[in-house]
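Sharing a structure, written as structure tokens. Questions coming.
Only a single protein chain was left out; the remaining protein chains are all shown in position.
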Amino acid sequence: MSLLDVQDLSVVFHSKGREDVRAVDGVTFEVRSGEIVGLVGESGCGKSVTSLALMGLLPPRGVKTGGKAIFDNGVDLLRTDQRTMRDLRGREIAMIFQDPLSSLNPVVPIGDQVTEVLTRHRGMKGEAAKKEAELLLDRVGIPDPRRRLKEYPHQLSGGMRQRALIAMAVACRPRLLIADEPTTALDVTIQAQILELLKELVHQDGTAMVMITHDLGVVAGLCDWINVLYAGRVVETAGRHALFAKPTHPYTHGLLSSIPRLDSVRGERLNPIPGSVRDLLPWLEGCAFAPRCDRVTEACVEGPPELTGGAHAFRCVNPVLEESGQDEAALYSREVSGAIE
Amino acid sequence: MLRFIVRRLLQLIPTLLGLSLLLFIWLHRLPGGPETALLGERATPETRAAVREAMGLDDPIFVQYGRFLKQLLTGDLGNSLSEKRPVIDLFLERFPGTIELTVVAMLFAIGLGIPLGYLAAKRRASWLDHMSVGGSLVAICIPIFFLGYLIKAVFAVKLGWFPTFGRQDTTIDATHITGFYVLDGIMTQEWDAALDALWHLVLPGLTLASIPLAIIVRITRASVLEVLNEDYVRTAQAKGLTERRIRGRHVLRNAMLPVVTVIGLLTGGLLSGAVLTETVFSFTGIGQFAAQSIDHRDYPVMMGFILIIAVVYVIVNLIVDISYTFIDPRVRVR
Partner (left out) sequence: MTALARKKIAKLERLAELAAVHSKEQGESLWREALKRVRRNPSAIVGASILGVFILIAVLGPFLVPYDPGQIGVGIPFGLEVKEGQAIYPGPNSEFWLGLDHQGRDMFSRMIVGARQTLLVGVVATAIGLTLGCLIGGIAGAAYGLGGKRGRTIDNVLMRFIDMLLAMPSLLLAISLVALLRPSLMTVMIAVGFISVPIFARLLRGAMIAQSNAEYVVAATSLGVHKRKIALSHILPNSIAPVLVQATLTLATAIIEAAGLSFLGLGNPDSSQAEWGTMLADGLFNSRFDYAPHLALFPAIGIIITALGFTLLGEAMREALDPKLRK
């Protein structure tokens, strides 16, 4: 049974005097209990907006959401009232953000920021909450947790801050964890440690996780299922093996072949995707990726392509059919070990 | 912490020395020379000469400055020309009134300004927001003494809800111990006296509060707007915290940092405003006394006023700095 079932999610921003912006446009995916699902795409593809919509954290004014996001017991996360949502947030669904420094309150000690979740959702107070917070910090690998509880965010290193944020997120052993680019703001060496920590934590607790990232290397060793997003729509969705073995959408293919490989022949060129997200087409007029695609045909701009292909689905009329030759295990181990060197 | 306070106190010494030097120069540049400060402007040349002699005004300038400093340090500010009594005593009698007034004004300004600024930010572009922003702009542009007369005319003269002048009704036979009338009333359990003194503070307090109130509303609003966009507020929401917890712990706690700074800054302006407000309401504090001294060209009183305000300023400043280290851990003393 699925834990989270997102169907046809759309988010439209509108501000006075400007054209509406469709940040997310009919995104559908599913997260099963204990599963790790990746949402991959460039900045501006709508992956962060998706996560905020699921958490009910989009600004109340000027935003319109459509579709459904059914969580576990049948609650639609997009339509439920604030009170229910507040009870769910932090207890059932938790989130980790990109920039650990700005995501922590600078004038409140780390300990208080951890215990307030415990107080809110688990009714723990005083010494008991403090004890639990200490255990939590220890669990996320913060040394000398007793002392750290009293410290302020600016006294911690970047990696420690992200660990503290993770501690707050897993404090109530949530069913679902949403991680929005949790390693982007960190040093390369720290990135790998944080990824390993997250992997371990969700494994131990049986927590499902939505991993949002622009980095295919991150999802390679982590995610069971991967959704590739482009311009607010899912362009390819597949299990990890299938996706890495045979990336079908030209965009996925491009992303994968733009990752430098250690075993590549000397002198071989990297294959970056030309252009940027800015030159995109509105989906209504055809494939949004068409302007940047090297496999573009007449059919591409005749109308929006549908998501086809069963379990390994893709949204393309002229898909890539050959194997990639990429091995996701090697990719991930390089992501991790390359960092540790 | 103690070392920090001591260090801050030591830093004050050069500033106060500089101020005393400025005062000394001011005294010597007075029309008619420093003896005018003692004798007033109508003294005969003979008495002038005698006083010059007695004051040692023909001594070298350094000797004179040394003597001046010594007098200041011993609290000897000379005698008032109009009241013929030591300036320091006259000020000590009137100081409690001004303190009561400024405290009440600050309570008004903070108590109304912070909630109003917060609500304006929270409901941005609502009528409440527009009213707060517009109202505070107008408040800054109204000459404070005119506002005082206006408030007095409406609430005291026309409606008769409040007294028009003074610190306490003369018909009340109140015992005065500290000079703080409200406090005295409470200490002696003369409740009607305390209440009456408090009643006398309302209109001048509101008048004096107008500008600080306007500034606090504006700063709080701007600061809350900034904090509401911060990532850590989103984190707090993601944790499922209650609205109340987010407001107190995460929004206001951070938004108050610039407000505290401004409150300290405003205290200086408050003392300027007290001169005008106390005059409007015939409120016997040091502000009204200073205004009278201008009328009488009572130079020793004027000098005393400048000095006292400078010292008050220094103390408030120190308090702000110390309180700042408590609310912002990032500037905590190493």
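As written, the chains take the letters A and B, and residue 1 is the first residue of each chain.
By definition in this document, contacts are C-beta pairs under 8 Å (C-beta built on N, C-alpha and C of every residue); 3 or more make two chains touch, one makes a residue touch a chain.
Predicted model only: the values in this text are computed from it and were never measured.
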Report, in label order, the displayed chains that the undisplayed chain touches. B
Residue, one of B:69, B:183, B:265 or B:327, that touches the chain absent here: B:265
If I consider the whole complex, including the chain that's not displayed, which of B:142, B:198, B:252 or B:327 touches that chain? B:142
Among B:61, B:107, B:187 or B:294, the residue in touch with the chain that has been omitted: B:294
Subunit B residues touching the chain left out here are 8, 11-12, 15-16, 18-19, 22, 26, 29-31, 137-138, 140-146, 149, 153, 157, 261-262, 264-265, 268-269, 271-273, 275-276, 279, 290-291, 294-295, 297, 299, 302, 305-306, 309-310, 313-314, 316-318, 320-321
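In this section, only the chains that are shown with their structure count from here on.
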Please report how many Å separate the Cα centroid of subunit A from that of subunit B, as a whole number. 55
Which residues of subunit B touch subunit A once you look at their complex with the stated criterion? 230-232, 234-242, 245, 249-250, 253-254, 257, 327-330
Interfacial residue positions of subunit A with respect to subunit B in the complex: 55, 57, 85-91, 94-95, 97, 99, 102-109, 112, 116-117, 120-121, 152, 154, 165, 168
